[in-house]
Structures are given as structure tokens and as C-alpha cells.
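The complex appears here without one of its protein chains, the remainder shown in place.
Letters A, B and C mark the chains in the order given here, with residues in each chain numbered from 1 onward.
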Amino acid sequence: MAKSKFEYVRGFEADDALLPNCWIVVRLDGRNFHRFAEQHEFKKPNDDRALHLMTKCAQTVMQELEDIAIAYGQSDEYSFVFKKKSKWFKRRASKFMTHVVSQFASSYVFYWKDYFKDQQLLYPPGFDGRIVLYPSDQNLKDYLSWRQADCHINNLYNTVFWMLVQRSGLTPVQAQDRLQGTLAGDKNEILFSEFNINYNNEPLMYRKGTVLIWQKVNEVITKKIKLPKETEEKEVEVTRTRTKVVPLHCDIIGDQFWEEYPEILAEDS
Amino acid sequence: MAKSKFEYVRGFEADDALLPNCWIVVRLDGRNFHRFAEQHEFKKPNDDRALHLMTKCAQTVMQELEDIAIAYGQSDEYSFVFKKKSKWFKRRASKFMTHVVSQFASSYVFYWKDYFKDQQLLYPPGFDGRIVLYPSDQNLKDYLSWRQADCHINNLYNTVFWMLVQRSGLTPVQAQDRLQGTLAGDKNEILFSEFNINYNNEPLMYRKGTVLIWQKVNEVITKKIKLPKETEEKEVEVTRTRTKVVPLHCDIIGDQFWEEYPEILAEDS
Amino acid sequence: MAKSKFEYVRGFEADDALLPNCWIVVRLDGRNFHRFAEQHEFKKPNDDRALHLMTKCAQTVMQELEDIAIAYGQSDEYSFVFKKKSKWFKRRASKFMTHVVSQFASSYVFYWKDYFKDQQLLYPPGFDGRIVLYPSDQNLKDYLSWRQADCHINNLYNTVFWMLVQRSGLTPVQAQDRLQGTLAGDKNEILFSEFNINYNNEPLMYRKGTVLIWQKVNEVITKKIKLPKETEEKEVEVTRTRTKVVPLHCDIIGDQFWEEYPEILAEDS
Partner (left out) sequence: MAKSKFEYVRGFEADDALLPNCWIVVRLDGRNFHRFAEQHEFKKPNDDRALHLMTKCAQTVMQELEDIAIAYGQSDEYSFVFKKKSKWFKRRASKFMTHVVSQFASSYVFYWKDYFKDQQLLYPPGFDGRIVLYPSDQNLKDYLSWRQADCHINNLYNTVFWMLVQRSGLTPVQAQDRLQGTLAGDKNEILFSEFNINYNNEPLMYRKGTVLIWQKVNEVITKKIKLPKETEEKEVEVTRTRTKVVPLHCDIIGDQFWEEYPEILAEDS
């Protein structure tokens, strides 16, 4: 049972090292999440439990893996951006993809009950992932803008669509017909005139998706200490600075976000 | 907020279609499972609960995804072999890898309690995956032989190692020193003379790992039917043939296995 | 002027090793050879000088490079098949492609005058190349059949087309119109009834293209030797066996060719 006789098969594994000095983006999507959402009675057009669970999983991915500078999520997708200079696992593409999706998938089941309470998880969900390189900062910002523009377009559509179905009693097909060919302005107008909804007042999380960045956070913790010459422990409050993954629901298409958080794109970050 | 302005970024995604007419192997491994095993009190050298859970996850992967002809697992790793002719997702490498590992990872958490009962899962585990192509049937058989030979070598070592630690009271370092430079025959001899263990009588699952194949299985189910001219339902037993994923613990290095199951390698399977 | 400061740029070169145990095909095509043929007054539909020069270049490629088992050429293209087991330059794709096309291109200019005599070469021609892997022998045979079928289809068309232009005085556009929608049988019929040409009697090189294989060839050479006990040299004829690249113009689509030359596909060849 000589191992060596068979070991030649290792030579068939291809080297999939990614080009250095490029931003590495891994985007994952839920597999068949349309069906999954129905079976688990997700609220339409947005289910807070599902969105918060997605973000919890993405935070876990950022904390467990290395070199993720920023993540962006909406609906059943999340994009993770690894630093240009990352040398994690020698930049092997398969490592980045599989670590991200497996950590995300196991976290999804693990944290499910924290968000869905009595709503039982019926089966283990799947996710697919892909990896894309972006050579310049502008390319990366455009990628994230593309995803956020996509979030906006879909959410505006879904918001009107479900109002027409839920409040006006249209069938899904009728609602679809009604929206056929409408522009953003038309949809805003329907929302306002028919449902008294100002789209711009809809929750930011729905309209902008979720941005995850690393932030220094001051935590006040209570410690028990015993001072010299005293016999009893005393409780004192200590302020500790930690770096945490923080969710934001803001515009990332304009320049303001990047001016406010220059460290995200900083070469040596 | 024009989407089109940013959509050029889609053009940065590379085509990762795999060469046609080759066996596609996706192998996954637990991430930091040494630590994970300790924290979850896995029995040494083999934990039946952990092995059965791995196999349950692999079965789920085979049932949920398409075109998997055979799978082989041992310890914290599993290999999935997709058919040569598979056109699943246009043979895009990233799709194969991420679907396998994400389905496996979510299943691991989902089915955990069925195998580990009161042993709580402390955190969501990660898995990494890789993809390798094998052009010929012989290459594929040699790949699987390589993994099974690896199983044998590791299990023999671990069996003696843990006997020395658990029964003879050696420290891990002492046990390691004792086994340094020993051949398979030496290890068998230690097991036999010092612990009265005939290695060949150890459970096949430990020595051979687990092979998963598709098998036609006859199931006898009870159906309630109402015959014409009768007013009451009657219970009858019906035999139904289904194709199921079946675990085997047998040698796959020799020819016998492949002669017994020729359909696994059959071109049109 | 420290070299080391810049040497990091070497790390940007990707590993392009080809999958082991697959046939490696490099196919090259003349760049803008339609224009090139006109400017150098190639005879239509086939120019023997040009075809023989192509084959001379291909023979040079086979002799200069390593591990080429067979080559096939027609018109301004040539395909080179490297052995499945070849480890030449660690199977790096770029090495195979660039060595083939550069050797072919320099040979084209070098040997031009041997075939084109007084017809001056006006400028240095370019060639493009690509590389494709074929996992099975059948795939490889089908690849070569594809090229030979292409040769047949194009040559039949061109033979009729140029007859219509050269003998019947049609303009190229008229000839094209005449042939629009015709099947092979129609074209054979035009050749026979209008030009008294039996297509099957056209030269094999035009209809089948050129196959290059390695053959043992007996050469009779004259050597001067001095026998013991004699004082003068004597001329003797010696038969020497050499392995040479030999051109054939035969069918390679059917089984007969492969049965006649089994060594081409032999694993250990």
C-alpha cells in the first residue's frame, strides 16, 4: 500500500495564485434563495431577520479570515474585499473562495436561531461564490458602486411591487405588468400618490444595503482590581480600544464615504 | 445612480471553465480541525460521531448537487468526484468548489446535534476546498488510492500513538519519539504485543475510510389504498426502487471494487 | 542600482503549467495570409511552393523542438501534437506556443527562396498560435479529423470557385453566388460536367493536407574505411537507420491510419 506510487496525482493540481497588487473580491449568493425565502416565510420586500443574519455571518467571516478590508451586502449576496497586498494562503484563489463561503454557510445555520427565533430552519442552505480581481482603486469603487446601484434598483422595484400586491391586491403578474417600462421617477410617484410613501424615508438598510468596515471602538468594561495596601477587591471602569467590524448603511457611490474612511484604500492598511 | 456606468466591472471576471472530458475532483478539509476536535472533545484516535457527521454532510452534498459519481472521506476531509461529461454550471471551477464547501459546511452545523447530542457546537467551523482534474480513469483511481493509502498510514500511526498515550501513559512527545522511524510492521507489532490488538480487526471505517456511491435500493413502504368496489382503505406493502447514496468501507485500491461497480466509471453514467 | 529592489516584479508571472496526461496541440495560422498570398502571387486555389514551404517549416519545428508526435497542415495553418507525457519546459503553455511559432516564422523566411526562387519575399510574415489540451486519444483523433474535414470542405469549394473564375470568366462575386447553398455533390457535379474534372483525381496533398510523422528510414551512405592489413582506404556502402519526419497525404479520419501507425498514440512513445 505504498503511498508514493500514487502521489504523482498531486502534480495535477493547478497553481491558482492570484495576480499580486490587485483588490480581491469574493462575492457569494444564496443558492435558490427565492424558494428558501418562501419556505421560511421571509417578510416581503425586506426581512430584517434575514438581513441581520446575513450581516452577522459576514462579520464572522471578516473576523475569522484575514485581510478583509471592507464588505458589502444586500439581499442574499455579500461581497468581501481582500487587501491588495494580502499574501494570505499565497493568494490562492480556491482558498479565498472556499474559506469565505464555508465560513458564511456554517455561520448562517449556527446563528439562525438568534434571528429567526421560533421559525425553524428546514434544511441547510447552499451558497455559491466567485472571485474577481480589480487592479485599481477606481475599479474597486466602481465594483462596490455597481452592487449598491443594483441594491437601489431592486429595492425600489420590490417596494412598489409588494405594495401593489399587498395593499392594492394585485396579483404578482398584474403588479409586474403595471411596472413594466416604468422609470425610477414613475415608481417613486406610485409609492407617493397611491401609498403615501416617500421612498427616501424608507430604512437606509433597505435602500443602501450594508457596508462592513473595521472601526476602533472604545469599550467601557468593569474590572475587579486589588490595590496595593488594600485587602479588598474594588470594581473600576476601564476604557479599552478595540478594532471591531461595524455595519453602516450609507452611500458608497459618492466620494464622501471614501474621504471619510481613507484607511480602507490605504496601501499599507 | 446609473447602473450602466459601473457595469464594466463585470468584464473583470475571468472564465474558469474546466477542461471537458476530465474527472473533476473537489476535496475539502476542515479548517483548524485539530483545535476544533479538542474543543469538542472528539474521541481519539477516531470519533464515530464526527466521522458519521462528515458522511451525513457528504451524502447531503451528493444529493443536493449534480453529477457526483463517487465520494471518499476520511478524518476531516472528503473528496467529491464529478462525472467526466458533467456540464453542470458550464463546468465553472468556482461553482463546483463553492457549492460543495458551502453545502457541506451548512450541513455540518445543521446535522451536528443528530450526532453529537448534548455536546454543544461552540462555533461555526470552516472548510477549505480545492479542485483538481484527472484526464484518465487510471488517474482518478490513483487519486482515490492515494487518499485511501493516506487514511491507512495515518490511522495505523494514530492507533498506536493513542494506545501509547492512553494505555501506557506516555506523554505525546514520548509516544512520538517511540514511533519515530518505525515501519508499518513495527507498529502492528507494538499493537499486538503490547496491547493485544490485531490491527486488521480494527473497524473498517477507521482503516478504509468511507466510500459513497449511488445504489439502487429496494424499499418496502406501507401504502393505504382503496380497491375498487371496496369502501374501506387497506394497508398494503409496496416495494419501491430508489437510487440512494450508500456508504461503504471497503478497499478501493485493488481492482475488485471497480469490477464490482463498473457503472461508476462508465462514460455514459 | 540594486537589482533586488525591483526583483519583486518576477512574482507577477503566472504559472501556466498544462494539465498532465493530456495531448497538447499548438495550432498556428498565417496572419493576414489572404493579403500575403496576393502580394506574393500565390497560384489559386493551391500553390505548391507555399504548401511545400509550410511543410518544410513544420518539419524544422518537429526536429528542433521536443516531444512532437505528429503534425497536420493545410492551407496556411499547421497543428503540432505534443505527447501526453511530455515534460518539456515543465509543460508551460507559453513555452510551447512561442517556441513553435517563432521557429516556424524564422524558418518561413529562411527557406523561402528554396521554394519561391525569384519571387522575392516582400516583408516578414506573422503567425498566430493557440494551445488546446485533449484528454483522450479519441478527442485528439477527432481534433485532427476536424482539421482534415475542414481541409476537404475548403479545398472542394476553392477548386470549383477558381475554375468558375479562371475558366468560365465569372467575377469572384458571381462565382460566390453560383456556389451559394450548393452541397458537396453539387460542387463535384459542376467540376465534372463543366470542367471535366473528377475531384477525386485532384492531388492528395490538396484534398487531404499534409500529415507529418516520425519514420525509421534506411539511408545508404558511402563511407571510406581502412581495413586492417590494408594500406589504402576503400569506399563501402553502409546502410544506416535514422528517424526522420516524413510527409504523408492520406486520410486520418478513418481507423486505417491509426491502425497502421499505432506508435503515434502509444503511451510510452
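Just so we're on the same page, a residue touches a chain if its C-beta (ideal position, glycine included) is under 8 Å from a C-beta of that chain, and two chains touch if they have at least 3 such contacts.
This structure is a prediction, so every number in the text was calculated from the model and none was measured.
Touching the chain that is not shown, out of C:Glu66, C:Asp128 or C:Asp186: C:Asp128 (per the contact rule at the top).
Residue in contact with the omitted chain (choice from C:Phe42, C:Phe80 or C:Tyr108): C:Tyr108.
Annotation: of C:His40, C:Lys83 or C:His99, C:His99 touches the absent chain (contact as defined above).
Taking the complete complex into account, residues 11-12, 14-15, 17, 19-21 of chain B touch the chain not shown. By the touch rule set out above, chain C reaches the unshown chain at residues 1-3, 5-10, 12-14, 28, 31, 60, 64, 93-95, 97-99, 101-111, 121, 123-134, 139, 142-143, 145-146, 149-150, 152-153, 253. Listed by residue number, the positions of chain A touching the unshown chain are 19-22, 133, 135-136, 139.
Please note the rule applied: only the chains that are shown with their structure count from here on.
Central chain assignment: B. Criterion: smallest distance from chain C-alpha mean to the mean of all protein C-alpha atoms. Most remote chain with respect to chain B, judged by CA-atom centres, is C. In whole angstrom, the spacing between the mean C-alpha positions of chain A and chain C is 54. Per-chain Cα centroids separate chain B from chain C by 48 Å.
Looking at chain A, one finds that residues 12, 14 touch two or more other chains.
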